[in-house]
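Omission of a single protein chain aside, the complex is shown with its protein chains in their original locations.
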Amino acid sequence: MIFTQPTHYFIVSGHAEGYSSLNAFDQALLESGVGDTNLVRMSSILPPSCQRIERIALPYGALVPVAYADMTSSVPGEVIASAVAVGIPADPELPGLIMEHHGVGTLEEIEAQVREMAVQGMAYRNREIREVVSIGAEHVVEKHGAAFAGIVLWKL
Amino acid sequence: MIFTQPTHYFIVSGHAEGYSSLNAFDQALLESGVGDTNLVRMSSILPPSCQRIERIALPYGALVPVAYADMTSSVPGEVIASAVAVGIPADPELPGLIMEHHGVGTLEEIEAQVREMAVQGMAYRNREIREVVSIGAEHVVEKHGAAFAGIVLWKL
Partner (left out) sequence: MIFTQPTHYFIVSGHAEGYSSLNAFDQALLESGVGDTNLVRMSSILPPSCQRIERIALPYGALVPVAYADMTSSVPGEVIASAVAVGIPADPELPGLIMEHHGVGTLEEIEAQVREMAVQGMAYRNREIREVVSIGAEHVVEKHGAAFAGIVLWKL
């Protein structure tokens, strides 16, 4: 393999206003507890036997594999949300499926949709689900806003 | 170096309908034989002496470097396609160039274009081509469709 296999995961979310869309995104990462790292985006599987942990402090500037949803908007008053869900398989030797969703809408709407996407994706695989874990964030835009949700993979 | 250098590659493609655009993308990956992994997107070079192999079963949840084209659409009846091409250099000590292309159109159109892009990119380098390898997928959208094509780098 090219990269080390992740063994643990944790879920995070946050939202923020900022000087620009990218500043808002950066501050949403800080709010989520994964700021000051280098997120490397990937699509979107929970490795077998990957254990859930509470959020840990990642080393500054570390390269961190993450599946995430993000939404930025510069439309004042707009309600935006991002959410991720992971379908955890009943069989721990099988992988789980991570889904991401974002858009204009409430967290309730966006998170319900992403959970259904995870359920549908596991059903397509005929893979029994033990539980669906999800998290998200909602933001009402003032000038430049961002909502972020992610599932961080890590190796301890 | 930060990451291990790839030594082998294989080409994949697939298409699917799904519950949402992201579900369709996920199912196109499964159809391609690279589902249930974590694709890490990169731009887009075949390392020198990188050997072509038949598609292998990647470990569940592995982080996999890949150059890919993808196209999703929710317009019923629309024909979409994705294709990738790699210009293999005559001199095995030089790198090859991977190009990606996607859009509304037939596979024939999209794949012809991506092959020409690889030819042009190698010509710009004054690098003689031994062959152009390409692959793609076409999909006629019902509700939410996806077409995917990729070149996966790996280390054996």
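For clarity, chains are labelled A and B in written order, and residue numbers in each chain start from 1.
Keep this in mind: a residue touches a chain if its C-beta (ideal position, glycine included) is under 8 Å from a C-beta of that chain, and two chains touch if they have at least 3 such contacts.
All values reported here derive from a predicted model rather than from experimental measurement.
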### Message
Tell me which of A:Ser13, A:Thr37 or A:Thr72 is the one touching the absent chain.
### Response
A:Thr37
### Task
Determine and list the chain B residues touching the chain excluded from the picture.
1-3, 5-6, 40-48, 50, 63, 65, 67, 94-95, 97, 99-101, 113, 116-117, 120-121, 124-125, 153
### Task
Touching the hidden chain in the full complex, which residues of chain A are there? Just list them.
2-4, 6, 18-20, 22-23, 25-27, 29-30, 36-41, 59-65, 153-155
